[in-house]
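Omission of a single protein chain aside, the complex is shown with its protein chains in their original locations.
Showing chain A:
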Amino acid sequence: MAEDLVLDTAIRDWVLIPLSVVMVLIGVLRNFVAKLMRSNQVPDAKIVKEGQLIVRARNLRAGANFIPPKSFRARRFYFSNEENGLLYVPKGQAPNPQAQMFSDPNMAMDMMKKNLSMIVPQTLTFAWVNFFFSGFVAAKIPFPLTQRFRSMLQNGIDLSTVDVSYVSSRSWYFLNLFGLRGLFSLILGEDNATDDTQRMMQMSGFGFDPTKSLGAEKDSLDIVQHDWAMPKFEQRAEAVLRKALR
């Protein structure tokens, strides 16, 4: 491209900088709003118990060889017998997490709040950017890029002749939207509400089914071979003492 586009300094002052500042401010605001709306969850006794149960069963599996065979068998029976074992979940009784979610209005409410604080400001800012700054070439990257980056950097400009290193205002908005996470964690602390990736993780965690992990724990407990480690310890103790006495 022979003649470079010359960008007006007014674009820098009235588009580029305001856009970035607004994005940062909205992010901060969103963080505080989310903090305000967050309801502290009261943990459910059953869920707590199941978590602890899994820890204990895992301990049993890991340390099985350290207790006498009789004690181990008694414990295993306690955990995994088919009548009232703690880890045994009767078929068909496992609660469906989806149904649980709808039956518990608090949960749905919580999700809605989270989504509201995320989606509403995003739509508003996007509309605002679209309305005021559509079609601006807002900045230029100081290095050349391949054509593939055109859709990323020149969103909103449908000219194939413009060099790819020019950034349109709408693309600048998107870059800010996704790129400011590091800045937010710097100014708002590590666990701020604007972290979208974390939220995604939480969302996928919704499908987590405790009864499934109970069943898995039961299965792995059932196949544990008990091999008591203590008889070996007598020989080892002998060796230790012999070494110490020498």
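As a working rule, a contact is a pair of C-beta atoms (placed from the backbone, for glycine too) under 8 Å apart; a residue touches a chain by one contact, two chains touch by 3 or more; residues count from 1.
Following the convention adopted for this analysis, contacts and distances are computed from a predicted model.
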{"item": "Per UniProt record, name of the chain withheld from view [\"Origin of replication complex subunit 3\", \"ER membrane protein complex subunit 2\", \"DNA-directed RNA polymerases I and III subunit RPAC2\" or \"Ribosome biogenesis protein NSA2 homolog\"]", "value": "\"ER membrane protein complex subunit 2\""}
{"item": "Contact partner of the left-out chain, one of A:116, A:186, A:216 or A:237", "value": "A:237"}
{"item": "Residue of A:5, A:21 or A:55 touching the missing chain in the full complex", "value": "A:55"}
{"item": "Touching residues (missing chain, whole complex) on chain A", "value": "42-43, 45, 48-49, 52-53, 55-56, 59-60, 62-64, 66-68, 71, 75, 229-231, 233-238, 240-242, 244-245"}
